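Sharing a structure, written as structure tokens. Questions coming.
One protein chain omitted, others in place.
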Amino acid sequence: MRKIFTILWKDIVTELRTKELLSAMFTFSLIILLIFNFAFSFSSEYLKFATPAILWVTFTFAGILGLGRSFAIEKEGNSILGLLLTPVDRSLLYFGKLISNLVFVFIVELITLALFVLFFNYSIFHAILPLSFVIILGTLGFVSVGTLFSAIAINTKLREVLLPILLFPIIIPVIVSSVKLTASVLEGNSVFSAGSAIHILVSFDIIFIAACAIIFEYVLEES
Amino acid sequence: MVYLFWAQLIFWVILCIYTYDLIRKNQSLNKRLEVIQSSLNTQTAEQVSLENREAKQ
Partner (left out) sequence: MRILLGLTFFSMIASIYSVFIYAPTEQIMGHVQRIFYFHMGTVWVATIAFIMVFISSIQYLRKESRRWDKLAYSSAELGVLFITLTIITGSIWAKPVWGTWWTWDPQLTTTFILWILYIVYMILRSAAGDDAKKAKFAAVFGIIAFLDLPLVYISARMMRGISPVVFGPGGGGIAPEMMIALLVTLLAFTLLFIVLLKQRIDIEDLKDRISSIRLEEGI
């Protein structure tokens, strides 16, 4: 547990020193919101249907920007070897990276959500608790696979460009069920009212966190 | 009937192109392997004859 914390702490400290990744992710999500604003000319009733999609497109696109860089510092400084040489179970390395990615993505999501409320004059406060529950589960889903694929993508010739191509087809179940859940939660329903969406989301999280934790060491060997 | 015809046509065309490509690749690789091996053989043969000559001298 303390070892996970060390990796987490290392990433956070490096990021806080430069803040470049967070500010890039944040600016990108701002731009996406702006483009959505221009792309649809919003009337408020239309907004109700578009909100879940806008939110999740923004979350995943901004998230992928951060995920793409999550091994870049290690790669450029050749310090993955250093990570590998630490006498730690490899799956713990995965969890360390997973949590640090989660922290960054959550921060960006929180700001995005606030800006969304501000820009689009759309209240989410009636459903803030179930909504954050959905966002946490959905983010866990795409970051869990994203962390593994980020380690793959950074070691290929295409680098970060490959990451969206690898990740998006895989996380389709997450996006589908998160969008559906978000829509239902914003209408004031509970998370269990959207049919099997919550089951899909939870099973995706469990299956892929377990699978990625096991597989992660094979990817690290090749970096 | 027209649809059946087109479905069959496209199916067989794609399958044949793929199969042809497989066979062609296989043959060209085989040829390359032969060329390399024969050039190796002549090399070793030349070496052997050279060594024989040296031994005689």
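A and B label the chains in the order they appear, each numbered from 1.
What we mean here is this: a contact is a pair of C-beta atoms (placed from the backbone, for glycine too) under 8 Å apart; a residue touches a chain by one contact, two chains touch by 3 or more.
It should be emphasised that the depicted structure is a prediction, and the values quoted were computed from it without experimental measurement.
Touch with the hidden chain on the side of subunit A covers residues 145, 148-149, 152, 155-158, 162, 165-166, 169-170, 172-173, 176-177, 180, 195-197, 200, 203-204, 207-208, 211-212, 215, 218-219, 221-222. Residues of subunit B in touch with the missing chain: 1, 3-4, 6-8, 10-11, 14-15, 18-19, 22-23, 25-26, 29-30, 32-33, 36-37, 40.
We adopt the following convention: only the chains that are shown with their structure count from here on.
Averaged Cα coordinates give subunit A a centre that lies 48 Å from the centre of subunit B.
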